[in-house]
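Below is a structure I'd like to ask you about.
Only one protein chain is missing; all other protein chains are in place.
Chain lettering (A and B) follows the sequence in which the chains are written, and residue indices restart at 1 in each chain.
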Amino acid sequence: MNETAQADAFYAHVGSGGKVEADDWMPDDYRAAVLKFVEMHANSELMGVLPEREWILRAPNLRRKLALTSKVQDEVGHAQLLYRVAEDLGKPRDQMLADLLDGKTKFHNVFHYPTASWADVGIIAWLVDAAAIVSQQALPDSSYAPYARTMKKICWEESVHIMHGRDVVLTMMNGTDAQRALVQEALDRWWGPLMQMHGPPTDPAKDKDLHWRIKAKNNEQLRQEFLSIYVPRLWELGLTVPDAALRHDEAEGRWHYTEPDWDELRSVVTGHGPKSQERLEFRRLARDTNQWVRDAIIGPAVAAA
Amino acid sequence: MDTTREALAELLLAMADDEFVLGFWDSEWTGIAPMLEEDVAMSSVSQDEIGHAKAWYELLAGLTDDDADEIAFGREPAGYRHAALMNHARTDWAFTVARRFLYEHADATRLESLARSSYTPIAELAAKMRREETYHLLHFDLWLRRLADAGGEARDRLAAALERIWPDAQAVFAPLDGEARLVSAGILPDDLETLRHRWLDRVVPILEGLRLPVPPEAERAAPPAGDGRTRRNDDFAWLHGEFTMVARSDEGATW
Partner (left out) sequence: MIHGGNVNAPDEELAVHYAREFYGRRQESHRLWVVPRDAIVELDDPDLLNPPFDRSFKRPGGYLIKHKLEAARARAGTDAESADASEGTGK
């Protein structure tokens, strides 16, 4: 079979729900597309650690301290799982980290923004993780089987994070006026990035990731799903969603909303977000500061002096 | 110390604070440890410490009709009773490994004794904690060995860290107010000096076997300074500011 015929057969296979394993033959296009998708996901988990990490030391009671440390630990774990999948597609971990820190690869917009208070911790754990899980729930059916299996584990762990986040928010909403104000203020700041998170609507006919079933739903479907589940849950707490145009159209069966600022999204994911460079620098410093440890562990043992 | 109950409270506070403060320092590694796999492992260890601290605080809260979170988060820096070993910041990986190695063995020695405590709640908690400490001991024995065997910069950093923290490590066994009462009541089955020597008997041979620094015999024989659990520094003051920041931001609020 020549390569074109082989590629055609491959795409027919994945298009009809077939699975691909790490050591199967793949067309270069497909391999590159999966790698790009997984690498961005891995990068996002790794960078996503940083906004919340600040609050680990500041958690206001013992149980929250445990829960937040555990959540951030899970995100690191997810990064490890996803980098492993990407490594098996042929790209070394060091190279992926270098590309991330050099700005050659991206991570999701939400992780480029600052956190201002404990309320942010609740809002992020609840809504950012929820928006992520809406995307991720479409992925356990990915054509690329190692990624699909990893996503099953990740989705289960994320579901706990969302419950933790909602619990933090609920506790504050049932608390003092000052706490409620903090939550509303956090929501006001995070709503824009959340709406941008799933990305602009794409033309399904041109979306290769959809065709090759690397992912199963398009960006707009994901955003609609997020709104359907979470807007009512925000409203029922007496919170205001900072978008006057937000409403559900029964007849059309969809949500109307103010068009997210796609320029902002583009600018942020290319490294111009409020915290982009600072966080990349922080990661760079962490990597360089600890290089001696990796050299010691991964290098051959040297006879003690 | 007027009563055995007060002495018991001192003991519980000391142990809870050791676990609490160390758990906090090491939780800082979450997200930035040398390797992703190690990041997850280290985070588990930190969470275990906070879990143990929580258990001791809850036991103490039961005795003093107080609240565990209030005890944990509600004191000024001078009110904490952790060993001077925990005053130090996370510093670097070698320091963390050195501190952890010494502390895990100290904690294991302490828990082994307390598992025989005449006071059942302590005996039961100590027995449970020992089971979780199995992993901690394995983990830090491994890292001590790996860094030492790697030689070069790794060994140098480790050796320097050990030299730096030996005096403060002794403070885990610093004298406690009312210790005599606890020993005679069997609440503390072995006195702290005995435990300290037992700890040294564990760690010194391991370190000597790896040709890592240990204090000279004369220094080891001398009991730790009386302020081993009361002296504080700027690093801890900073940590205290961090961990009380949100807790104190809204008087009486529930989080």
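To be clear about the criterion, a residue touches a chain if its C-beta (ideal position, glycine included) is under 8 Å from a C-beta of that chain, and two chains touch if they have at least 3 such contacts.
Computed from a predicted structure; not experimentally measured.
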Selected residue (touches chain absent from view) among B:T3, B:S118 or B:T134: B:T134
Touch with the omitted chain, as defined above, among A:D8, A:E21, A:D94 or A:E281: A:E21
Pick out which of A:E54, A:E87, A:D141 or A:D167 touches the chain that's been left out of the picture. A:D167
Applying the definition given at the start, please give the residues of subunit B touching the unseen chain. 48, 51-52, 55, 128-129, 131-132, 134-135
Note that subunit A touches the chain not displayed via residues 19, 21, 63, 66-67, 70, 149, 159-160, 163-164, 166-167, 170-171, 173-174, 228, 231-232, 235-238, 240, 246-248, 250
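Note that in this section only the chains that are shown with their structure count from here on.
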In whole angstrom, what separates the CA-based centres of subunit A and subunit B? 36
In the complex with subunit B, residue positions of subunit A that touch it: 49-50, 53, 55-66, 69-70, 72-73, 75-77, 79-80, 83, 117-118, 168, 171-172, 174-176, 178-179, 282, 286, 289-290, 292-297, 299, 301-305
What part of subunit B is in contact with subunit A in the complex they form? 24, 27-28, 30-37, 39-40, 43-44, 46-47, 50-51, 53-54, 57, 68-69, 72-73, 92-93, 146-155, 157, 210-211, 239, 242-243, 245-247, 249-250, 252-255
